[in-house]
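The complex appears here without one of its protein chains, the remainder shown in place.
Chain naming follows the written order as A, B and C, and within any one chain the residues start at number 1.
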Amino acid sequence: MTTQPEVADVVVDEFDGGPDTVQRAAATPEELQPYAELGLRDDEYERIREVLGRRPTQSELAMYSIMWSEHCSYKSSKVHLRQFGEKAPPSDRLLAGIGENAGVIQISDDLAVTFKVESHNHPSYVEPYQGAATGVGGIVRDILAMGARPVAVMDPLRFGAADHEDTARVLPGVVGGIGGYGNSLGLPNIGGEVVFDPCYQGNPLVNALCIGVLPVDRLQNKAAAGPGNIVVLMGAKTGRDGIGGVSVLASATFDSESDQRRPSVQVGDPFMEKLLIEACLELYDERRVVGIQDLGGAGLTCALTETAAAAGTGMTVELDRVPLREPSMAAHEILASESQERMLLIVEPDQLEAVLKTAARWGVLATAIGEVTPPGPDGLPGRLTISWQGHTVVDVPPGSLADDGPVYARPMREPADLILLQADRAETLPRPSTPDALRETVLRMIGSPNLCDKTWVTEQYDRYVLGNTVLAQPEDAGVIRVDERTGLGVALSVDGNGRFARLDPYTGAKLALAEAYRNVAVTGAKPLAVTNCLNFGSPEDPAVMWQFAEAVRGLADGCAALGIPVTGGNVSFYNQTGAAAIHPTPVVGVLGVLDDVAQRVPMGFPKPANPDGDIIFLLGETRLELSGSEWAWVTHEHLGGVPPKVDLAGEKALADLLTEAARVGHLTAAHDLSDGGLAQVLVEACLRRGVGARIKLPEEFATGSMPFVFLFSESAGRAMVSVPHGQEKAFTALCTEHGVPWTALGVTDESGGQLEVRDQFTIGLDELREAHSATLPRLFGA
Amino acid sequence: MARVVVDVMLKPEILDPQGQAVANALPRLGVNDVTSVRIGRRIEIEFAGEPDLDRAREIADKLLANPVIEDFAVHVDAAGTVKPASDSQESQPAEAPA
Amino acid sequence: MARVVVDVMLKPEILDPQGQAVANALPRLGVNDVTSVRIGRRIEIEFAGEPDLDRAREIADKLLANPVIEDFAVHVDAAGTVKPASDSQESQPAEAPA
């Protein structure tokens, strides 16, 4: 499957002046239908005919082609994703899990949070600003559909080489779109990632995460329960936005023609979404909706079939009632349209008037378009029938679209080059071994695109709106206050490392999980739950499919080991240009809870209360692990070997220690170690508040290239903390108790204004800052 | 003067939230007979020598318009010129002196 | 069709960074004979009945332009109309159907 023409291109709705009706379809069984052009296989088309007992109408064909696409049906991933449920540790906090619009976790007697990450990769390549903007809009509606008020967003992003000319087109547009939409909605952006790698050239990854908060008793669901209830479409008018967008933009591989294809893209209206949010929340609080579902990919088709299928009911819909932006739209276009900022509500008839009134108060269009009908006799699910201009154009069992799509166990094969790749270890590369070379390496690394200061990006995002942001970028995790009365809050981090996953997808997925988990733990929060976005190449390539299966297995095993469940996520396949797939890129989000956000631990060394400074400790073990590291890439353009060892029991011990130490007030700062190793973390911790540090290397790392290894190895399971004078004994005792290895590194030093690594180098904070912060403005303009 | 104007508008099928917001505001100004408002960009390009339409078209296609969502038209500037308030009766005398 | 166009431009004395950015980018496209670029707004208003220039002028004055920083001009739509790509030779032919 490569390029697919758009739905609008191949489906002709008009026959003898009227639409293709169910009646007509039954009478003309042999009529040729362009199912292949819509991306359906012969056997899939046959199954549709079997389900219906006739050929599908044109509208039905469009609906099946969308709902059975990879993007909507998860047909290649389903068999693997099951593990998330099967291996998940039991949890009584999980109020809604995989399969819902987003997972919901209870965090106190009366409050719950819901969060999820999703991709909008292909649209963001075609139209960076709108693609990214509507990516934010889409995930926010998922959160809204659960009954939650969205309270923050995050944006894990990946681009091609930083100095590639197309990155200069894509990155500013994507960042502008994320900011433009999120800022206008009044959602603080509390973190994300900006990663550059040539493998994302032509396939940028634009993932967006949203978190929302709800009173436990406001939880909503999507089931269209209660025959006789009214189906209401609320929000923007329906236009020809992204018609076929799901199948074309989100499922098909890009090729050289994509430039000319110029697919129709969706344009977002954050103002409308803001009104939609307020209107929905008011309706929830007034208990006016029975069921609710957002309209995202596959638009009305998806919302109608999923709500009906979830309840086992049927539904009748009059398509003529759907408010249109363009009156000339055909039935299948209305059904496939991905116009943004719309929600589908199921309401009891006697609530309809009140619902319409609330919508009007917020200036949002709301229209009754249909009715819930009873299930069939013998307990069979009901049918979805849709009329258009007086004719029945759709008559289907909704479950056949929503739940019973094709499922494939696709062939898998370890990539042929993997053995050689793993044998080519970065630990054999020449390493800096003199103080001067080390000093130069520090400055070069902290200014490299992946490690440099991301202020150019994050300055375009509002972090303050709503007044509950306790930590945001560049901190390790975002921390949001959820309850002003008690100080209850949550911490969130998203992480992924495509290079590690390329070298070993099983371990790479675990490493991404471990990093996000650690990032949450360093703030003092207790990690609770996981979301993920799995960005991969074509599932039709057995090597990609193997990477995918391994990554899922790694993430599921990792979650089981850490005792936190996957609550939801998203799969993005076909991130591929020609035969070249992106690095397998599992992006993992971890959510933790803080009983009192006032106890959160920041990443930067604070101005110490004691003139002698705070004491700096490194927690965890440093090994010679350079394969897949940022250093190997920046200085040798090298990718090979095996990724760092992952020890989830050790991660858990570290997290427990950090949570406990934060609770008793031992920590003035804590910063997790990942890309760029200890050197990066020291520099970031110093620059954050302009407080220097004096460091002494442990003896076993004092000579030859060992200082370099200590500073740049990317061993997992480590964090750096600072502890006030007088508390170090109690702190190290706590470390011993938790079985976490610790090393005293030195002290913070406010007056010095420099970072000193004894016997190696001293660099002034100004020089560090200049090296760290000049890169993105140089590349993308001041 | 060698001025070429490039008008860039969203393609008709693309949502124009900006135009819509303005259209929705008009009734509050007592205007009720407007059926639609669309907002695009007007770009005035001054050439050193002769106005060069082909050049302008190329610039528009490559730089000024986003062909994924926008259409454009190019013309040599004529009557429609927006002049400083002081010498154009169409525009309002500015309240603050220039 | 009863369409009125309102063109709104920043007053000449007000710095237009967007126009300047475009002007600065032109040499990279091999264009060296452009002396200035200014970017403003083009607003297309459809009236239910007759195109009403006075009405449009009033709307422009009150809402569409801010007289402190902008000038505007109003005219009934004519040649300069931006048409969908498919039937306008000025814009890029789009391969994907609308």
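The rule is simple: a residue touches a chain if its C-beta (ideal position, glycine included) is under 8 Å from a C-beta of that chain, and two chains touch if they have at least 3 such contacts.
One rule holds in what follows: contacts and distances are computed from a predicted model.
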Missing subunit (named according to UniProt) among the choices "NADH-quinone oxidoreductase subunit N", "Putative succinyl-CoA:3-ketoacid coenzyme A transferase subunit B", "Phosphoribosylformylglycinamidine synthase subunit PurQ" or "Cytochrome c oxidase subunit 1": "Phosphoribosylformylglycinamidine synthase subunit PurQ"
Option touching the unshown chain, where A:195, A:281, A:372 or A:765 are the choices: A:281
Residue among A:180, A:496, A:537 or A:558 touching the omitted chain: A:180
Absent-chain contact - pick from A:288, A:481, A:671 or A:694: A:481
Of A:84, A:362 or A:761, the residue in touch with the unshown chain: A:362
Touch residues of subunit A, complete complex, unshown partner: 111, 148-149, 151, 176, 179-180, 183-186, 212-215, 269-272, 274-275, 278, 281-282, 285, 362-363, 458-470, 481-482, 484, 597-598, 781-782
Residues of subunit B in contact with the chain not shown: 17-18, 21-22, 24-25, 28-29, 39, 95-98
Touch list for subunit C against the chain that is not drawn: 10, 14-15, 17-18, 21, 63-64, 66, 68-69
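The working rule: only the chains that are shown with their structure count from here on.
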Whole-Å gap separating subunit B and subunit C, where each centre is the average of the chain's CA atoms: 0
For subunit A paired with subunit C, centre-to-centre distance based on mean C-alpha positions, whole Å: 38
Residues of subunit A touching at least two other chains: 240, 262, 264
Residues of subunit C engaged with two or more neighbouring chains: 94, 98
Residue numbers on subunit B that touch subunit A, as the complex places them: 10, 12-17, 20-21, 24, 66-69
In the complex, subunit B residues that touch subunit C: 5, 7-9, 11-13, 19, 22, 25-26, 29, 31, 33-49, 52, 55, 57-59, 61-65, 67, 71-75, 79-85, 88, 90-96, 98
Touch list for subunit A against partner subunit B, complex: 126-127, 130, 236, 239-241, 262, 264-269, 271-272, 325-326, 339-340, 363
